[in-house]
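All protein chains of the complex are present and in place, except for one that has been dropped.
Let's turn to chain A:
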């Protein structure tokens, strides 16, 4: 049962009764149980205070309060010893608190003051940076020459910081429109590039490259599939000196591959009447089998995507049992259509015009 008294803390506070050679403490509610106690433990009583439900327990206690009950500890156990120590520590704290509290508060005031000064300085720098950024952005827009006047160390540093934030914002914007993104790794010794691919306003896979910057620019890790000639591109575009050109070319290759792959997926999903006879992992070759409605003749269409940076084929070849079919004006038009429109869209048009089933 729980005592309903406000200050009652479930009876773990000892209250001492009058001292005698052997004292018994009444334990409960922090209130001393009245009366002198004899050598023998009194009969257990119930507290008479209204609302309190505790029974008074009489426990033998040694004369010296601070001895810590050493001999009693093995008899009572380690945990009770620990709880006694805890009580003592608490009582000590309350005594010292008054003196150290003032010192503590004074030290805190000092710390807060220095923090305030720091924050004020930061705000000032930030405001200066903002002004400088606005000026720099305007300069870039107007294409004026920067004035190379004598600048103090501080303003040079500020200019550098402003340029840094400008570049970071540019990079973030580039990432948002679907370009690649770079972050620093290993404390500036490396960088990680993530190239996003997208086709027809849908984001597709993201490819990553981890590059070592020191001592030479080298690719250490990547998840680009092996049919994209990464090492060739790195050599051809001179990755050491012009990282940006290399990344742009790689991004083109990857985006084109993702686009072709997506086109193949859409053809398989949306045009079940067209059979995909051949394709490959790079999606640089596609052979489709069309059926002409009514006559039921088969037309084999080969799409060669030899330029791996484009989503459109470089060559369209038609073959049919009916030898004159590929030369008919309708199919010549279809040929140009397949060269100029992505294949899944071209098929829709061809179906509408009745060329294929």
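As a convention for this text, a residue touches a chain if its C-beta (ideal position, glycine included) is under 8 Å from a C-beta of that chain, and two chains touch if they have at least 3 such contacts; residues count from 1.
Criterion: contacts and distances are computed from a predicted model.
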Which listed name, "Aldehyde dehydrogenase", "Phosphatidylinositol glycan anchor biosynthesis, class T", "Centromere protein N" or "CASP-like protein", is the one UniProt assigns to the chain that has been left out?
"Centromere protein N"
For the full complex, which residue in A:84, A:161 or A:192 touches the chain that was left out?
A:192
Among A:237, A:279 or A:355, single out the residue that touches the unshown chain.
A:279
Kindly state which of the options A:188, A:226 or A:329 is in contact with the chain not pictured.
A:226
Out of A:112, A:170 or A:183, which residue would touch the omitted chain in the full complex?
A:183
Logged for chain A, residues touching the omitted partner chain are 181, 183, 185, 192, 194, 208, 210, 221-227, 229, 278-282, 284-285, 304, 306
